[in-house]
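Take a look at this one; I'll ask things after.
Note that one protein chain of the assembly has been removed; the remaining protein chains are unaltered in position.
Letters A and B mark the chains as written, and numbering starts fresh at 1 in each.
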Amino acid sequence: MPSTSTARPNWLAGGLSAVWLVVVGVPILSMIVWGLTTEQAFRDAGPLAVPQVWTLGNVTEVIDRGFLDYYWNTAVVTVGSILLSLVLAVPAAYAIVRSKSWVAGASFRMFLLGLAIPAQAVIVPLYLIITEMGLYDTLIAVILPTVAFTLPLVILILSGALRDVPRDMYEAMTLDGAGSLRILLSAVVPMSRGSISAVCVFVGLTAWNSFIFPLIFIRDESKTMVTLGLREFQQEFAVDIPGLMMAVLLSAVPVFLLYVFARRWLIAGLAGVGGK
Amino acid sequence: MTAPRTIPRRTFLAALGAGATALATTSCSDDSNGSQAAADLDSAGDPAQASGELDVWVLQEDAVNPVSRASLDRFFGGTDVKANLITEPNESYRDVLQTIIDQDERPDIFFNWGGGSIRSYVRAGLVEDLTPYLEEDSEFKNAFLQSVLQAGQIDGAYYGIPMRTMQPKLMFYNTALFDQVGLEVPTTWQDFLDAVDAFAAEDITPVAVGAADQWPLLMWFEYLTDRLGGAQVFQDIAEGTGEGWAHPAITRTVETIRDLVDRGAFGDAFASVAYDDSGPLLSDGRAAMMLSGSWEYTNFLEDAPGFVTNSLAWGPFPALEDGEGDPENVAGNPTNYFSVHADSPLKEVAINYLKQEMASDTYVQDLLDVGDIPAVANIETLIEGHEHEEYFGFVYAMAANAPNFQLSWDQAIARPQAQPMLEAMENVFLGNLDAEGFVQANEDAAS
């Protein structure tokens, strides 16, 4: 509740927050501590104590098992998905907001209904389509459905922002003789920078975390993404808990760095996804 | 190994009018592998008389792949046949084979697990029947362990030639813990029960089992059913003959397992244990016994070499005093097989390759060197002097002397029934299903 309401401490909310702090903090702290010790030291200390040996050796171990390839593939999918999303959605949102034709209105309604399609549920026909297109076992097979299933929300976010662009501005530019493409690139894109950030965050995180698409569409180990790589590690490391914890930790490092250096942007983007 | 693959199922989509234009633009056919059409047919199977490319599909395994490669080079070296060894990771092998088996990129020779793993392909006419070749050449047939060869039969015919290690399931023991309670490693069921009670009383988990992954439970069902009712019981289940799941031996198996769980044979948290953690329970001295595949030895060597030297023992599944099954019967993965694609233009050459190479001394020796125990007859002399002679000799003898080598149930029955069966087994262990419920669940899945 806004601080203006009262100066009295809010014991209930504070208490709940303390509980949540423990719930979130303990697993994350354990992961970090366990990931920085050796298998033997971990076994000697047990899961609840602070281990006696500290090492970065698990990092090498995880990288030796091909983690850098997984990073690279994940990065390709993430960047590819973001770019394709923007290329498709920015013009579409612009058309939806500006055009008076029934096509634009119908498209918007289609995307609205598309919000409710669960991607997992159509994985079998997607598999059929992907194999049919000869895309099986390529990173493109992950990018295309990822973009498709984020498109409805992306278009909602962008068209919401474009509606806020003053109508006079479009008209003024049109009078100046600017073509629609120029209006799009020189006015619309800069003015909806905030929503474009939100789209990047949303599509980026969805792609970064994608699991079922690479699970079904990728078989070559050298094309595996970080998420699926963790599943491999779960079996390979087995009782080498420190090794596995380091892998989990490393899987989150890029997003964590983003959080550290661009926290406001990331959080604003995430909040923008749900609407304000 | 990653040739682009297209599946010309376009007619189906086109019939639906579903985005056909979008699909057509991106679909491209793969002509790089036109060799199969160009290959010369050669009935004698002499590689020197043939030409073309021969694709051999195997699991991606660092140790075994070079052995296969060397074997192909021996047979095809200097001929006009280019033999490609195409490797696929274990997790995706079935899926990829499934996708490709009826396409232009299909393999000529392919690795498989026999049984349910190729039954649908056999029935679709995609796998060459090898029975005539084995029948006309007794030397070829007798080169392999007959129990293993038979385990690969489908509908009474042979479709696979054993190509690598056998993986019977057997008992592993931690002798340090047996010393601690003053017992010998069990040979009979009564010994086993005594050991269970003794360890339970000492608060040591008697038997490690990774129940959270379901499939490790299968081994207990396989052996108990076999020991109690004989090999025919499951044979009937797999083929849908006789009493099927309703056989009294299944009921007794379920009751025996319930009794073991109630005695605390598997400890109190077995249902939370993953398979990967169950081996370490034995080598860590937290559990005294374990039923697992022969591959477990390799895991122990890798993770706990000291344990292998000091306190690892092994033996067959205990004999049940009042059971009808032969105590020499074995359950497990009899072996992996090479099958030949029925549409391969180099079929005869491929079969001749299997005939010449799969039981050759060089091939067998190469496999032994990487830790595989092939299902080839009379290789005791080759095993002698091996680094792990004791273990290898035991496993080989176990398989060689087995009157029946039962393929793992989940591989032997139709795939759609496997998951419900494993789940029902887990529910028996958890105490959620009694014998009647177990039989019912499996019959429901089969209908």
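Simple rule for what comes next: a contact is a pair of C-beta atoms (placed from the backbone, for glycine too) under 8 Å apart; a residue touches a chain by one contact, two chains touch by 3 or more.
Everything below uses one rule, namely that contacts and distances are computed from a predicted model.
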item: Undepicted complex member, UniProt protein name, chosen from "Xylobiose transport system permease protein", "Anti-sigma factor antagonist", "Stage III sporulation protein AB (Spore_III_AB)" or "Fused response regulator/phosphatase"; value: "Xylobiose transport system permease protein"
item: Touch criterion as defined above, residue of B:Asp80, B:Asp95 or B:Asp197 at the omitted chain; value: B:Asp95
item: From A:Val24, A:Leu56, A:Met169 or A:Leu185, residue that would touch the chain that is not displayed; value: A:Val24
item: Of B:Thr131, B:Gln146, B:Thr298 or B:Asn427, the one touching the omitted chain in the full complex; value: B:Asn427
item: Absent chain, residues of chain A that touch it; value: 1-6, 8, 10, 13-14, 16-17, 20-21, 23-25, 27-28, 30-31, 43, 46-48, 87-89, 91-92, 94-96, 98-99, 101, 103-104, 107, 110-112, 114-129, 144-145, 147-149, 151-152, 155-157, 159-160, 163, 180, 184, 208-209, 211-212, 216, 226-228, 230-231, 233-234, 239, 241, 244-245, 247-248, 251-252, 255-256, 259, 263, 267, 270-272, 274-276
item: Residues of chain B in contact with the chain not shown; value: 7, 9, 12, 16, 18-19, 22-23, 95, 98-103, 120, 124, 211-214, 268-274, 277, 280-281, 286, 415-416, 418-420, 423, 426-427, 430, 432-433, 444
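The criterion applied here is as follows: only the chains that are shown with their structure count from here on.
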item: Rounded Å distance between chain A and chain B, as computed from the means of their C-alpha atoms; value: 40
item: For the chain A and chain B complex, residues of the former touching the latter; value: 128-129, 131-137, 219-221, 235, 238-239
item: Touch list for chain B against partner chain A, complex; value: 2, 4-7, 9-10, 13, 19, 23, 26-28, 30, 60, 88-89, 91-92, 95-96, 99, 274, 276-277, 280, 303
